[in-house]
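Omission of a single protein chain aside, the complex is shown with its protein chains in their original locations.
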Amino acid sequence: MTVRHEKITVPTTMREETIDITPRVKAAVTRAKVHEGFVAVTVAHTTAAVFVNENADPDVQKDLLTALERMVPRDAKYAHAEGNGPAHVKAVLVGNSVTLAIRNAEVELGTWQGLYFVELDGPRERTATITVIGD
Amino acid sequence: MTVRHEKITVPTTMREETIDITPRVKAAVTRAKVHEGFVAVTVAHTTAAVFVNENADPDVQKDLLTALERMVPRDAKYAHAEGNGPAHVKAVLVGNSVTLAIRNAEVELGTWQGLYFVELDGPRERTATITVIGD
Partner (left out) sequence: MTVRHEKITVPTTMREETIDITPRVKAAVTRAKVHEGFVAVTVAHTTAAVFVNENADPDVQKDLLTALERMVPRDAKYAHAEGNGPAHVKAVLVGNSVTLAIRNAEVELGTWQGLYFVELDGPRERTATITVIGD
């Protein structure tokens, strides 16, 4: 069995944005030489997250950020005094890890699926950990 | 160590509905003959998702769909022009994968827990991948 980690750097340039990290996750799986197993992508930040969704129309990503803002509005009251209270809540809603199957040495993603890093309190220098396990 | 994948077909019949796939996940774990490990259920769609919640009262499933509609209303504005903008957002909120422990060859689920596929833009022919890893 192989276990292989790669830490990638994800620089962000806006307060909120989504960044397609699919090619980097696929490349890490190829480098791990695992044919059957899992890959987990985890984010060690509390105001950023990862998710899987549509890769074709960038408007889907915009809609997600707009909808999160409607659900967790910046102008509501937050006890956390640093001004990024809503970013923490959004990060919990989206989640800090994604797990995908690896079959025949390929990440099991649908035709329209991409794997996205979402910045919720940027711009910052961020990282994500890609862990591959399998045979 | 064993890694075993099964792809199941999940036909849906409504625009939004939840479908209990617990028996199919349990059967896949039995077929994999893994005593100790993990099972991950992943969905390769961008307007469907998976989650774990109550299996006793079907009203809990209805409440979930109602609450998601209240949070991500169909009549809000979405940039995505295909009319299923809210379905994409709901799919991210619920999540496209679930991970559960396998102990003594059984999926570690509570008495009141079931594993559900949720259709958010149906009806469609859907699939889910069940991946088992362990000994």
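When the chains are written out, they are named A and B in that same order, and each has its own residue count from 1.
The criterion applied here is as follows: contacts are C-beta pairs under 8 Å (C-beta built on N, C-alpha and C of every residue); 3 or more make two chains touch, one makes a residue touch a chain.
Computed from a predicted model, the values in this text were never measured in an experiment.
Colleague: From the listed residues A:Val25, A:Val72, A:Ala101 or A:Val118, report the one that touches the chain absent from this view.
Modeller: Looking across A:Val25, A:Val72, A:Ala101 or A:Val118, the contact with the absent chain belongs to A:Val72.
Colleague: Even though one chain is hidden, which residues of subunit B still touch it in the full complex?
Modeller: 1, 36-38, 51-54, 57, 59-60, 62-64, 66-67, 70-71, 93-95, 98-101, 103, 108-110, 112-113, 133-135
Colleague: Tell me, which residues in subunit A touch the chain that this view leaves out?
Modeller: Touching the missing chain: residues 1, 3-5, 38, 40, 42, 44-46, 71-72, 76-82, 85-86, 88-89, 91-93, 95-97, 99, 129, 131, 133.
As a convention for this text, only the chains that are shown with their structure count from here on.
Colleague: Where the CA atoms of subunit A average out and where those of subunit B average out, how many Å apart are those spots?
Modeller: Subunit A and subunit B have C-alpha centres separated by 19 Å.
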